[in-house]
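Up next, subunit A:
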Amino acid sequence: MTNDRYEIRLSGSGGQGLILAGIILAEAAAIYEGKEAVQTQSYGPESRGGASKSEVVISGSEIDYPKVTSPDLLLAMTQESCTKYLGDLKEGGIAILDSFFVEKWPDNANVIALPLTTIAKEVTGKTIVANIVAVGAIVALSGIVSKESIEKAVLARVPKGTEEMNLKALQAGFEAVANH
Partner candidate 1 sequence: MSGNIKLMQGNEACAEGAIKAGCRFFAGYPITPSSEVAEILARRLPQVGGKFIQMEDEIASMAAVCGASLAGVKSMTATSGPGFSLKQENLGYASFTEIPCVVVNVMRGGPSTGSPTSPAQGDVMQARWGTHGDHPIIVLSCSSVKDMYELTIRSFNLSERFRVPVILLSDEIVAHMRERVDVGALESLEIFNRVKPACPPEEYQPYEASPETDVPPMANFGEGYRYHITGLTHDESGFTTQKPHKVAELHERLHRKIENHKDEIIETRNYYLDDAQIAVFAYGSTARSALRAVREARNRGIKAGLIQPVTIWPFPDDLVHQVASQVDAFIVPEMNLGMMVREVERAAHGQAEVIGQSLVTWELFTPAQVLSKIEEVFNWITSGSTSDSKPSRTSGALAAATE
Partner candidate 2 sequence: MVSGIGCSSRAPGYVDFNTLHTTHGRALPFATGIKLAKPEMTVIVVTGDGDATAIGGNHLIHAARRNLDLTVVLFNNSTYGMTSGQYSPTTPTGAFGTTAPYGNAEQPFDICNLAEAAGATYVARGTTYHAKVLPNLIEKAISNKGFSLVETITQCPIYFGRMNKIGNSVEMMKWQKEHAVTKKQAETMSPEELADKFIIGELCHKTKPDYCELYDRIIEKAQASIK
């Protein structure tokens, strides 16, 4: 029943754009690939500045439980979120860490450390698109949606005038995985 269920947890701190990243991943799957998708988030006083968590479940069939229990893919963009959630990872799951913020992690074949924020700054001049770099890396690693679908989903969601910058960031995410 849960064979094709794919769980993604995006974690870090408020302001890193994790909720938008979750919405983009969910829309790529739901709108452009005809899959079922649910996006949820931790919501509360901690949503600005403090810890932030956005979750996406993607499946080829009906999704019953809407939240993530053991992620197939974990994104951690702070040390705190890495420490807190790495242990939840499903066996054989993948963790992507932003090595700009995360300094310590266990030596594990499933853990992929990429300097997402540094890449964002280098490629676009702005750290704010680190979330889109992360989305690129997630898609490249998981193949959960096609590169075409994620491009469309990014373009449909980002503010007018920032399309080019965001596509560059997405592409940089793809490449970071290819070069890893």
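Regarding selection, all candidates are chains of the complex that A comes from, given by their letters.
Heads up, the rule we're going with is that a contact is a pair of C-beta atoms (placed from the backbone, for glycine too) under 8 Å apart; a residue touches a chain by one contact, two chains touch by 3 or more; residues count from 1.
Just so it is clear, the structure is predicted and the values come from calculations on it, not from any experiment.
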Message = Using the contact rule from the top, which of the candidates 1 or 2 touches subunit A in this complex?
response = 1
Ask   = Which residues of subunit A touch candidate 1 in their complex?
value = 1, 23, 26-27, 30-31, 34-41, 43-45, 63-67, 69
